[in-house]
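Every protein chain except one is present and positioned as in the full complex.
Entry: chain A
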Amino acid sequence: MRVRRLSVADLARLGMVGLFARPLRVFLSALGIAIGIGAMLAVVGISASSTAELDRTLSRLGTNMLIVTPGKTLSGKNAELPAEATAMVSRIGPVEAVAATGRVPAYVYRNDHIAPGETNSIEVLAVDRDLPGTVRATVSAGSWLTPATVDYPAVVLGAVAAQRLDVRTPGTRVWLGGHWYAVQGVLAPVPLAPELDRAALVGWGAAREYAGFDGHPTTVYLRAVESQVEAVRGVLGRTANPQAPMEVGISRPSDALTAKRAADDTLTALLLGLSAVALLVGGVGVANTMVISVLERRSEIGLRRALGAKRSHVRIQFLNEALLLSALGGAGGVILGVLATGAYALSRGWPVVVPGWASAGGLGATLMIGALAGVYPAMRASRVAPAEALSAP
């Protein structure tokens, strides 16, 4: 006997005919798959977009910033950094920029009628003029302290501090440590040094002159050559406070952002697992549709056998339909996933990233599920006895 093989085009056509005879059912069972794939892809896509956004932020802010703060003394009291700490740190070779802030024992008020307790939790910090360059801060209104104003009663407000004082116009006066200070500018939020957002910043000299500042820095910000950050970190304690290196706290603010990403990854894994369950349910839907289809189409199977279809022809036809059905769902799911990712990322102002491996993997998983869901119905279809199937009404 001749080998009778159906061409790929014939197989595809057979599958289509079987599917499009019942469009609504096909749509609904493909939707099950689409929701599963769409959810998986959206989870992966949103997480990838968020990572891309974080990477963009990090590359803009730089990961080479270190922060030096006084720790605790051995007896548990708050330690102090020596007044010369900033100058000593700046002498470390790979350090590119240094700036310090020092806590000033004074509070800032909107005017002199406010009760002393209403501090709004705004810190008053003495600052170097180099600060914005080091922490990459920008002003959203007015200007930064100039060489002229740095020794006079002028203040620059952090973003949150300005909001709490409800002062947004440069030139307004605020009541700080018993003197009037002119607001010279307002900072935009500083992602790597959020403590500056809640502070009122005055010049180093002015703080000593008018607000009783003792000249000891409480935070030293520095930028080191990227490749030398760890080396700098190693010598920082001894350099900033040679008498008591152990009393120096050192941190790298970009680490916090990276740690946040790791926490996000755990959540992503969990959501991915949930979407996999959705996909599985979609697969069960496809299997169910196919089993019902085999039951309903017994006479068609009988006819095809009478027309000369081999068992394998019938098996391939039904397997093919299952594959086509889930591929349809998979394609719909990829579109859904990309749309969901795009909508969410754009609403957050993130770059839209849908990893190619996720789309390809999603489609691959779909085909695997289709094959798994189709195998049993296809076997059943091929085992239908043609004589009995034809006598079915």
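Just so we're on the same page, a residue touches a chain if its C-beta (ideal position, glycine included) is under 8 Å from a C-beta of that chain, and two chains touch if they have at least 3 such contacts; residues count from 1.
Keep in mind that, in the parts below, contacts and distances are computed from a predicted model.
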| item | value |
| --- | --- |
| Name of the absent chain as recorded in UniProt (options "RNA polymerase sigma factor", "PucR C-terminal helix-turn-helix domain-containing protein", "Alkaline phosphatase" or "ABC transporter ATP-binding protein") | "ABC transporter ATP-binding protein" |
| Candidate in contact with the missing chain, chosen from A:R198, A:R223 or A:R305 | A:R305 |
| Option touching the unshown chain, where A:A9, A:L24 or A:A148 are the choices | A:A9 |
| Chain A residues that touch the omitted chain in the full complex | 1-7, 9-10, 17, 20-21, 299-300, 302-313, 385-387, 390-391, 393 |
